[in-house]
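Reviewing the structure listed below.
Note that one protein chain of the assembly has been removed; the remaining protein chains are unaltered in position.
For clarity, chains are labelled A, B, C and D in written order, and residue numbers in each chain start from 1.
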Amino acid sequence: MVRGSKKPRFGILDVIVLAAAIAAVAYVTYRVDSVLVYTWDWSAIPGYLFRYDEDLGHWVPNLLIKGLITTIRISIWALIVASIMGTILGVMRTSQRLLPRLIGWAYVEFIRNIPPVPFLFLFYFFISSQIIPLLNIGSALDQASPATLGVVEFLFGPANLIENFLSGLISLSMMSAAYIAEIVRAGILAVPKGQYEAGSSIGLSKLAIMRYIVLPQAIQRVVPPIAGQFITLIKDSSLVALISIQELSFLAMEIAISEQRFFEVWLFTGLMYFTICYACALAFGRLEKRMGRHLR
Amino acid sequence: QSVIEDIQARGKLVVGLSTFVPWAMRDKKGDLIGFEVDVARQLAEDMGVDVEFVPTAFDGIIPALLAKKFDVIITGMVQKPQRNLTVNFSHPYAYLTVGMAANKALAEKDGLETMEDWNSSDVTLTIKRGTAPGETAARLFPKAKVRQFDDDAQALQDVLNGNAHAFLTSEPKPAYYVIDNPDVLYHPFGVGPFDPSASAFAVRKGDPDALNFFNNWIQYRNLDGWLKSAHAKWFQNRDWKDQVE
Amino acid sequence: MAAMDYRWQWYRLPRAFYRVIDGELIWGPLIDGLLVTLEIAAWGMVLTLVIGLVTAVLRLSDSIAGRILAKVYLETIRNTPLLVQVSIFYFVLQPILGINNPLWTGILCLAFFEGSFASEIIRAGINSVSRGQWEASATVGLNRLQAYRYVVLPQAVPLMLPPLTGILVNLIKHSAILSFVAVFELTTEARNLIADTFLSFEVWFVVGGMYLVMTISLSSLVALLERRIRARG
Amino acid sequence: MIRIEAVNKWFDDFHVLKDIDLTVGAGEKVVVCGPSGSGKSTLIRCINRLESHEQGLIEVDGIELTDDNKRISEIRSEVGMVFQQFNLFPHLTVLENCTLGPIRARGLSKTDARALAMEFLEKVRIPEQADKYPSQLSGGQQQRVAIARSLCMRPKIMLFDEPTSALDPEMINEVLDVMTELAESGMTMLCVTHEMGFARRVADTMVFMDHGEIVEMASPETFFSTPKSDRCKDFLEKILHH
Partner (left out) sequence: MIRIEAVNKWFDDFHVLKDIDLTVGAGEKVVVCGPSGSGKSTLIRCINRLESHEQGLIEVDGIELTDDNKRISEIRSEVGMVFQQFNLFPHLTVLENCTLGPIRARGLSKTDARALAMEFLEKVRIPEQADKYPSQLSGGQQQRVAIARSLCMRPKIMLFDEPTSALDPEMINEVLDVMTELAESGMTMLCVTHEMGFARRVADTMVFMDHGEIVEMASPETFFSTPKSDRCKDFLEKILHH
């Protein structure tokens, strides 16, 4: 009767749940054939992953893989930037002084309550279009050697869209940072007060306490929700299609339209997202286990 | 300073477009092809510059033009007065007519025969967002419900699934769809296309030089027949189909 | 805006809210859309909580099938983009289940999406009630349902409220994605309006503001509710 | 009243209870002690099925404990339990804590349940706290509420799992006093505690457990003066020394 007091077992609830699940699947399969007017054709998909290039004489990645790479590239960058911003904001939100706390709070509330599309537009067209040209990336890249250009393109994608990439990256990071800040804050608050006291009683400074005692413990609590946030970030990165970045869902859409094979492309793309997201979840799960070793 | 001078100075024409069969789409190699793409290539060639395409989601395309991310939008964009208040349009370089493909079973069930029958609040039509058929639907069937999708394929599927009665899009696609799905779809009032509209380049306001240049280029390429033959290549038949599928 | 030379045309916007024709007030598309979004939000919240609660309880149950089902549901929903889910719901499931109402398909889809996040919050809330509370309930003779009803949930709900608010705020924000399948909510209306007028910036800012008002009022409302619950406890 | 025969229990690979035999007669008071981790809590939690045993027989008031849910709830209604951590319901007042079981599980009317609760709150000497919330009480008061809450179910047997070890020193006695009174009123009691003064005063039988076994079982006089095993001797030394 008491939760968790018994091992999982096979009971009446299982029978009900299983029956319901089987019935649902059976019903759907039955209706798929009779109701859905659609002829499935998956043959075109593989060609959009890789294609044989006659001129080069070897296989090259095609749109879906290119899109996937772009998605992964911007997600990783955004996670890095967002984690740094989020940590700073999260620490600010637990500060004892009012001003940093207020700034952190205002930032988080603003970002969390505004829908992504207006935010992206606001940021891209009004803020970054003023700032990023000042960096003079365009002309710098024009003069860059092919080797440098190669490195830059590997890191940030096609040279002509670098400004867009940076803007997209920063706005994604800013949105994600708000959520990460909340996670970090919760992680910090979950470290018991006694840890701070023990830290100061062995003579550590505030900074050292943060650095050696609080953050290491907070990070551990924070890994699972951050993993969730990273997955959300990967999925939400499709937003940057609005500013011309050719990421996975945008290219998938283009293929779907060109090919007129809407379901196949979307289902397959969904599967691609699932694969990377789930792999990510598994990786974080292992990380979490490793970090939690000493707590067992 | 006119954008024409920028293009010359840069040696590159930056064109914004979004995917729209057969105006601009991806071939099997992942490259852009389509009527639009041919037009832009020719335009750049005539200007003596390179061309760069920036495919962009339709929602982002106008802001990007206004923010000077593109020089011009060439994507089958239909002129409308309300739009023209925000951007400038060149002279038309292509004309669209609208066709309609309807769900046979649904139309029979609801007893839809004449044009008047179709103008009813029980009727649901689907279109691609931001295209000419939207106007057509509003004008011909003001009482009908209109669902707007991001793409033709979705709008078509909605009709195939029996969620909506008919699908309006620019010819010749409706004809093709009926040929592809003869059991489900039909043309409700004969095959005849109706309601022509014009597509044009979109440029930023306040740049008469650019407008003048594009207008005259279109007229020039109209007179020498190039536009007509390019249009024919993409719209008269589906020979390009095997490039895509 | 100097760098962009953009000429704001705010004066064209009021028509998007209302028009007066022959002395009769007709609501414009943005107001219509707002009402639909509110409807989606209201029903979506109810369904989200129901789905979240059921999933959480399944995951906490002793039943193997229940746990597996919940886990599969969670992983599928969480690791695929909402856009893909929406299109599958709309184009595949809707005709199969014969719902024939895009609005309800959309609400269901959103609820399944947010419900997966809600279930984790609800589960965490229930787990944070100490094991001793379950044991004490058992020793005073309550069965499992009664323990949930009288002991565990009353303690877990106040803990769950703040994170659940975040979910509900997301529900409102994510409802924008239904514009993809022609549900006439606020974003759809906005996008149609933009497609007709090309007033991208004006419309997006106004619509962004409308969402901001909705989400912030929701947060404040829940904060108020929370304070009242706390005051009682 | 309680009959435990050859009971064995494992947590995964860990053998917590090894061949436990123990009988508690009606009105008998048994005190269990032993080092931390020796299985004392597990043993008494098996008696009202908060844990299930894998081998052997546990019989309470003539009813054998099995997986059958009906029997479990029958037995639980005979057996009261008091925990180390009180486990009061923090969102309910003292009175509501005491009436929840009688109303929801016993089906008493509110008025009856309230009268009953007040009776027992008087017995543990805190009737005046009835409308407060647990967080407003001291630890000793909370534990007395927990005892009253159990008594409201009119159990025939009371189990105590270190009821005083989470208390501030000056509150221990107020709880022990209540327990002594309860013992004197004839209640059958099984008590895990290290309060040896209380044990001496109240216990009919002392049980010493170590590593999941019952190592020693004797009357208090023999137990404290002449423990047989070394383990028990050691333990008593450690615990009585300071």
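Everything below uses one rule, namely that a contact is a pair of C-beta atoms (placed from the backbone, for glycine too) under 8 Å apart; a residue touches a chain by one contact, two chains touch by 3 or more.
If you're wondering where the values come from, they're calculated on a predicted model, not measured in any experiment.
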Practice task
Please provide the labels of all shown chains that the missing chain touches.
Solution key: A, D
Practice task
Consider the whole complex, including the chain that is not shown, and state which of A:S128, A:Q220, A:S249 or A:T269 touches that chain.
Solution key: A:Q220
Problem - Given D:A6, D:A26, D:A115 or D:I239, the one touching the chain that is not displayed - result: D:I239
Fill in the blank from the handout: Against the hidden chain, chain A presents residues 192, 194-195, 197-205, 208, 212-213, 216-217, 220, 293-296
Handout entry: Contact footprint on chain D, counting only the chain that is left out
Key = 35-36, 138-139, 165, 168-173, 176, 194-195, 197-198, 235, 238-239, 241-242
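Definition applied: only the chains that are shown with their structure count from here on.
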Handout entry: Any chain in contact with chain B as well as chain C
Key = A
Problem - Selected interface, A-B versus A-C, where C-beta contact pairs are more numerous - result: A-C
Exercise for the section: Farthest from chain B by Cα centre, which chain is it? Let me know. Expected result: D
Exercise for the section: Starting from the mean Cα coordinates of chain A and chain C, work out the distance between those two points in Å. Expected result: 20
Problem - Approximate Å spacing (C-alpha centroids) for the pair chain A, chain B - result: 34
Problem - Junction residues of chain B, two or more chains touched - result: 59, 63, 66-67, 150, 154, 157, 161-162
Handout entry: Junction residues of chain D - those touching two or more other chains
Key = 50, 73
